[in-house]
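Please read the structure below before turning to the comments.
Removed from the display is one protein chain of the complex; every other protein chain stays in position.
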């Protein structure tokens, strides 16, 4: 049993991490921090967890937490992680950072989309934590930059096709839709039930902060530099992201060939499920699980491939992938604590 | 006061027509038909309309209805309208057909996507009923092919840009999402609350029957032949369609110029609202109204324009537009009966 | 045309008043106030109203507004209305107050449930604004205490039975459920989409501030003093209240007799609809309208009557009833501006 702590545990991602770690066979959750709810028990704030946990939220310093844990999850806003992480890194602890702070390898890009970085020297130690693509590097790392939710769905959706050089990369468009939990638990007018229910809209069109992260990883996969169009939308659901990804094919491939490619690329991956030909993923079929479901369509009239990738934004898009990464860096079975079937309906 | 009848009035579109016509200052609703609910009052089937209407659903023949009305709305499935419409057309009645039966000018295209046509000779008399584009022709017609819901949003969204020849038409992608009422009131497993709530998925990718209709109209606007990609999605909401439309620009235009173009193209149109720069439409802001809200974004890095168009699929996407067309062919004020503000929240 | 103003127009109730008054044939809306959104146009805050209104929110004083309007609606929190109303009352303006400040006739009761009252002397001038019960008094008044949403449904549901002395009043229980818009547009964690969607819970059991108001009116109807149990619940819907009301019958009545009583009690009331025997109201069938739908059941085994009353909390439970009251005090047709059919589905 290793000892784990969660820094910033009172948001939706922190709560999801808490829930998953409570059921993890190899982990003892020893501390959860929260400024806002310091002194309250977790189950005061999240009654769903009543009798599953007795911990209280603490307003603790990194130094205090560092002493008692082997691995720490940082479920903090960008700009805050960079202040907290160094203490743990220097102490040799394993760190899974769920913020954007160590995801972008180019400091200038980071600073142009986010804020000035206060611990940039650690960026090069970080591994971008998509196990299906970077498992070997993750295994050797102690600092995981856990991917953003939108990027996870888009990168996993495109990786096989890009790796085979099938796409005209100048034509890639990712049209994505996310559930409201992606906006966190901050009390904002835009996240109120009455503002969201019955609605659907795009936001930050072409300007979402996940864009540089998406491009960094897609460029790496393709081995060249290019820009993509990315349009996020807000769905009236609690959990789930569906990315509908368009690109022109550079060569003729049949749907069967494409399908085989995806199945072989992800052969053996326990958290990737390729839909049968003609079937497309639904976010409600991955809800509550660490799965990424991928569907494929060919539009032969326009020579486009349409790739559909669905995840639970709080799990494969955040807390679940973080635990998957922890499992790898700690040498546990990769699916430990994550064998939760989707909750349907 | 003219006398109107609705053929096939017990689905969601028929009910919406009923509701709108009941509040129309120039119309007396004289008959509503339904096979399934024949003999029941409308308010037995739709308690929301209790005390607003005393009519019963009839299982009447076209000949019977033809005798008592001046204008008829056909809210029937495709393949059925084509059997019912001729009686009314021959009798010189005004017909607004909400099915697909007279929308496609090319009979072969119709028959390859739908069924064999039994009254194809009337296709050439039909006008495709988007008033903002074909007002003059509608005025002179007696047979309106009322547009599909997805096509309405996509055509209205693209018309200004296409008419100015701004787009590389080979790059057009329409990524759309619709509320469940678009699937009608048939009791299908796929439309059950438990199947839809919390979910989001694409369906009929590249194969939806609205595709030939979209292409027919976009080709006409652009004055040339081309194919588009169209991906419909199912939203867990009752009403509303949002289309997110992508295309590469052929020339450099600023967002301001594009915005001005749209405002001037639709100047004076009472049912088109162009969002201010930087704002995007939300389906919940058009819900219950005949508005089409359009927002614009430029992705300068990829030279793409992203056009967002939102409608209430049952109103501007069906019953409202049908009444707007009726107003035109009957010489009423175009907005009569349609001055309903959106219901928000 | 009279000139109307709304004080506190940027919450959901204020917005709904705005929407209704914009469609009112006898009213010119001349001012809307909001501290938070002062300087913004209404449609910046509520894009649904774009092109329907050009007014900006003002941070105006009562004196400023008083000069320009004939009637004022106060859509303010309790404790604030009492500060604003006097200026208008003294100037002889017609005032419809949507807060609780003038609803409770017993000052001590008010102050024990709310706050110290600063303009208590006006309480006796106020009429409790349920037109179906107090139309005559409303007609003569200039200060309307517009009822709470829960009380409206419960009082209208019980009035016929109480007026006929049918019930053992010691057994009355009102079990109610409300949509989230009842909590207003304040950004509170408890009103977030993720906290509400998929949930259902009771709150403030036996302690909700609407309780004294409910008891005041039920006691008046019965002509005696008694307490009731009232349990509000939060529904994952935007609009709507359903009250399920239980009471033991003092005498044997058949369902048919009860039904006839309700129909005759509310005969001629245009906003009350009694469901046919065996049918029960659904909040979605009154959504968007000023209707109160009432259904009746008899549980002969337990000698209980179960009364079900549904309203749209923002309309018959707030803004619609306020306009109905305004129509009465201004001598307009009582349904003016309120002839909006429910929006279904």
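As written, the chains take the letters A, B and C, and residue 1 is the first residue of each chain.
Quick note on the criterion: a residue touches a chain if its C-beta (ideal position, glycine included) is under 8 Å from a C-beta of that chain, and two chains touch if they have at least 3 such contacts.
Predicted model, so just to flag it, every value in this text is computed and none were measured.
In the whole complex the chain that is left out makes contact with A, B, C.
In the complete complex, the hidden chain is touched by one of A:171, A:244, A:284 or A:324, namely A:284. For the options A:62, A:129 or A:198, the residue in contact with the chain missing from this view is A:198.
Across C:25, C:39, C:92 or C:199, the residue that sits in touch with the chain not pictured is C:199.
Only one of C:49, C:167 or C:237 touches the chain withheld from this view, namely C:237. The hidden chain makes contact, of the residues C:2, C:30, C:120 or C:173, with C:173.
For the options C:62, C:281, C:320 or C:337, the residue in contact with the chain missing from this view is C:281. Taking the whole complex into account, subunit A touches the unshown chain at residues 12, 15, 19, 22-23, 46-52, 181, 198, 238-239, 273, 275, 279, 281-282, 284-289, 293, 339-345. Although one chain is not displayed, its contacts with subunit C can still be listed: residues 170-171, 173, 175, 177, 194-195, 197-203, 205-206, 227-229, 231, 233, 235-240, 242, 244, 246, 280-285, 287, 295, 297-299, 301-302, 304, 306, 308, 310, 345. The chain not shown here touches subunit B at positions 12, 180-181, 185, 187-189, 191-198, 236-238.
In this section, only the chains that are shown with their structure count from here on.
At the interface between subunit A and subunit B, over half of the residue numbers appear on both sides, which makes the contact a same-residue one. Least-squares overlay of CA atoms from subunit A onto subunit C yields a rotation of 180° to the nearest 5. A separation of 36 Å divides the Cα centre of subunit B from that of subunit C. Centre-to-centre, using mean CA coordinates, subunit A is 45 Å away from subunit C. Remark: subunit A and subunit B have CA centroids separated by 38 Å (rounded to whole angstrom). Among the residues of subunit C, those touching two or more other chains are numbered 12, 181, 198, 238.
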